[in-house]
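Starting off with a structure, shown below.
A single protein chain has been omitted; all remaining protein chains appear in their positions.
Moving on, here comes subunit A:
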Amino acid sequence: MSYWIDKHIKWIYPLPAVLFVGLMMVFPIGYTFWLSFHEWSMSNVTPPLWVALENYKALFQDELFRESLWITFYFTVVAVAIQMVLGILLALLMNAQIIGKGLVKTLFLLPMIATPVAVGLVWVLIYEPNVGVANIFLQALGLPVQEWLASPDLVLPSLILIDVWEWTPLIALIVLAGLVTLPKDPYEAAIVDGASRWQVFWNITLPLLKPTIYSAVLLRLIDALKTFDIIYATTNGGPGTSSQTLNIYGYVLGFQYFQIGKASALLMVFFAIVLSLSILVIVLRKKAGASL
């Protein structure tokens, strides 16, 4: 018996994990795919009705869907771009003799490991128009107060600020870890050649960090696209639908309006977007790594 196990260990060891992923992920996604061709309101009396591509047609004619597509991309791209720039700058600052570096790093971990719902609700209090510290701060500077999360124009920038606050330290820590592994030789050569600090950063540090930065971007892009907790807890897609990302719209369609078919169609589109983006970035990263 144990000999048999030993011989087939290559398959026996991963089997429970693979079965689990199959049952809990692959099968449900297949189920969602199946539901996306049906009309159903989760009722026990009326079974799902086959409607072919009607849900997808309805989806692409839906103004709210197009809006949520745009909101998702806007939120993701702007948030990740800002946190990449700030994160790299912070890493460069921290790549020096910092007193109590261990504790500094620990405290920088807090925004990303604290429970998103809890910090989201802390931000609701910070942004609260009447008693929130954000407006008190603006008043102290003599600036006009804002509605923040309650304003259709300001809600996305406000959410982006939360995301930047949450994830900039992660980028900084990733880049910092990457900086430590860089070879010393190119820097010595550059100093001998009398290169300026900016030249050193632009021509040596940044190219050497390219694989690390690509990985960080991949990680953040995928996670930012899927942002749910913070948005659901702070605005639930509002005011109106001003911050309704694909994720939130899918949830609202499925669990608030019980339009299971249309929600499933949306979730399949969302699934395809996340997956193809991931593949794209992985391929790009391999290319960048190969050219180094």
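The definition used in the following text is that a residue touches a chain if its C-beta (ideal position, glycine included) is under 8 Å from a C-beta of that chain, and two chains touch if they have at least 3 such contacts; residues count from 1.
Quick note on the criterion: contacts and distances are computed from a predicted model.
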Query - Protein name (UniProt record) of the chain left out of view, among "Spermidine/putrescine import ATP-binding protein PotA", "Cbb3-type cytochrome oxidase maturation protein", "Sugar ABC transporter permease" or "Na(+)/H(+) antiporter subunit E1" - result: "Sugar ABC transporter permease"
Query raised in the report: Of A:Leu59, A:Ile126 or A:Val155, which residue touches the hidden chain?
Result: A:Ile126
Query raised in the report: Any idea which of A:Val85, A:Ile113, A:Leu143 or A:Leu284 touches the chain not displayed?
Result: A:Ile113
Report task. Please pick, from A:Ile88, A:Leu159 or A:Met268, the residue that touches the omitted chain in the full complex. Result -> A:Met268
Report task. Name, in rising order, the residues on subunit A that touch the hidden chain in the full complex. Result -> 2-3, 5-6, 9-14, 16-18, 20-21, 24-25, 27-29, 31-32, 35, 42, 90, 93-94, 96-99, 102, 104-119, 121-126, 130-131, 133, 136, 165, 168-170, 173-174, 177-178, 181, 211-212, 214-216, 219, 222, 225-226, 228-229, 232-233, 247, 250-251, 254-255, 260, 263-264, 267-268, 270-271, 274-275, 278, 285, 289
